[in-house]
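Before I ask anything, here is the structure I am working with.
Every protein chain of the complex appears in place save one, which is left out.
Just so it is clear, A and B label the chains in written order, and each chain counts residues from 1 on its own.
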Amino acid sequence: MLQAKLPEAVLRRDEAFGEETVYVAREHIVAATTLLRDDPDALYRMAVYVTAVDWPEREPDEPRFDIVYQLRSLQYNDVCRLIVQITEDDPHVPTLEKVFSGMDWHERECYDLFGIVFDGHHDLRRILMPEDWDGHPLRKDYVSFGEPVAFTHNIEWALPANERPPGMPGSAR
Amino acid sequence: MAAILPPDLPELPPPPPDAEDPFAIARAALGVGTENDAVELVQIGDQTMELNMGPQHPSTHGVLRLVLDLDGEVVKECRPDIGFLHTGFEKSFESHTYQQCIPLTDRMDYLAPPINNFGFSLAVEKLLGVDVPPRGQYIRVIMCELARLGSHLIWFGTHALDLGATTPFLYAWREREHILDINELVSGVRMMTSFIRVGGLMADVPDEFGGMVEQVITTFPKRIDEYELLITNNPIWVERTRGLGVLTAEDCLQYGASGPMLRGSGVPYDLRKAQPYSSYDHFEFDIPIGTHGDVYDRYLVRMQEMRESVRIIEQAYRNLPGGPVNTSDRKVALPPRNEINTSMESLIHHFKLVTEGFRTPKGQIYSAVESPRGELGFYMVSDGDNTPYRCKVRAPSFSNLAALPHMVRGELIADVVAVIGSIDIVLGDVDR
Partner (left out) sequence: MNDSRILLRAQGDAGAIPIPRVGERERTAAQSGVITTTISQVIQWGRYSSIWPALFGLACCAIEMMAVGNSRYDMSRFGAEVFRASPRQADLMIVAGRVAQKMAPVLRQIYDQMPEPKWVISMGACASCGGIFNNYAIVQGVDKVVPVDVYVPGCPPRPESLLDAVVKLQKKIAAEPASLRG
């Protein structure tokens, strides 16, 4: 249906596991979601979430990030998924804040965890990590470091911080 | 679907047209005009005070920080600051096999852990294309509805405690102990059961399960009556919650609020009815909806949901079919122990499942269940490996909380506490 009304937005469609995914061009995402929200045949008026998936192996042939939007239509009892693909060098997407107020926090979370910049967002700052955190945790190249389990061969991990040998990584804040 | 008729209460005063006067709400509630003021109130300047309702606070239901811009007692703006419980679940999912993710999912929405397990299992089963036998489905429904009861009991106890009623807190936890006893019976753990797994359940339920479920079915309706007797028509409760924190249906949809928030605003949408999963369509139950979308209506919706949960449990238990609880697909669920002794293939399947886990086909799906807070969704992307490539958890409390600034603008500080209680947030869900 989106193809019929706004053909230049749709790049391709995928169907699997009984669900349909529509790949949308970045410039048209706002128009596409507004159409899906207001059109009487669609009425996808509930914002479910915005998130991103990081495919670093796809570069440089294909864009690295998949920005996934999910909308729900209560009247027609349906969900629809839109995907915008963007590259790492230009991680900008227009914001959907004006279309759905709930996308505000979801976009902030996406920025926090992936580094995707949403143009036009009124207050894009970190929401889950501390304000001065370095890095974007959910990217695939971000190594999630906690602490190794201490055995006898690496017993220095079980010592308190002031008794450890110098130069050990991963000090807590 | 039954709409709740509020008890016989006087009509609310019309909302004040004047947004400038900071005492407009109070004046309208008391029905007085400016002629009764002892002094003439002149706005001298903007005296907004920024107050921090910090992460450590008895009434924020966890580690939520609210920065409130106050003019006297009236909230001009509320800026929630979350992330004080961010655990990196989604990153952890990517490095654990699917079975290893199940105990992680328990700890997200920690008031109703089986429902997180359920959502995750359903998502993975959708990817794999396996079916759970009817007995497994019915027992899943029973455990989830018990979890919903437990979660609503905690909501009830803490919400009432925030607004000053200390008795319901003790009553609710006394009831919850019965539910935790059932959890402990079937899985060995009081709270984080990890009982509902991909392909079915951890194991079949023991014989004492029946007696304990019967006890829940017979005693809970009277208990819920007891709670309603204490609170529902209590003038203090009504005064404090009616007309407060109104969220229209349109606002709910804009923010993505779901669950009792959506139903309290009059939208009859419940995932258990709209997209029935795990044989919810075999059971007859109603969806309570409210009319005004205020805190009081959400309270009534949740109380009625407790009764409906008991109804579902009764139907599921009375009609519990026999048979296996796990899917027969040996590549997904562990084979029964006696088969391992006789069949080489079962032994190999067991070995592979325990060491490596199963692999899912490539693709992406979205699967949602109805948690006590709303729509708990799992967006799972798989690249053919035995770990999820990306598992996004669509947490209901995250979206519900996004509507908080909208709901408390113009209310008094004490009302902020009431509104937070009515959203029923779980910070583990919000922050993941």
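Following the convention adopted for this analysis, a residue touches a chain if its C-beta (ideal position, glycine included) is under 8 Å from a C-beta of that chain, and two chains touch if they have at least 3 such contacts.
Everything numeric here is computed off the predicted structure, so don't read it as measured data.
Of the listed positions A:14, A:57, A:90 or A:147, the one in contact with the omitted chain in the full complex is A:147.
Of the listed residues B:55, B:268, B:324 or B:410, the one in contact with the hidden chain in the full complex is B:55.
Of B:139, B:154 or B:368, it is B:154 that touches the chain left out of the display. In the complete complex, the residue from B:170, B:236 or B:348 that touches the missing chain is B:170.
Although one chain is not shown, part of subunit A still touches it, namely residues 128-130, 133, 137, 142, 144-147, 149, 160-161, 172-173. Subunit B residues in contact with the hidden partner, per the touch definition given at the top, are 54-58, 62-63, 83-88, 91-92, 103-104, 107, 110-111, 154, 169-170, 173-174, 176-177, 180, 190-192, 427-428, 431.
Here is the rule we go by: only the chains that are shown with their structure count from here on.
If you check the complex, the residues on subunit B that touch subunit A are 82-83, 86, 88, 90-92, 95, 126-127, 129, 251, 253-258, 267, 269, 274-275, 363-366, 368, 375, 377, 379, 381, 389-390, 392, 394, 398-399, 401-403, 406, 431-432.
Interface residues of subunit A, counted against subunit B in their complex, comprise 16-17, 19, 21, 45-49, 51, 53-54, 68, 70, 72, 74, 77, 79, 81, 100-102, 104-106, 109, 113, 126-130, 137-138, 142, 144.
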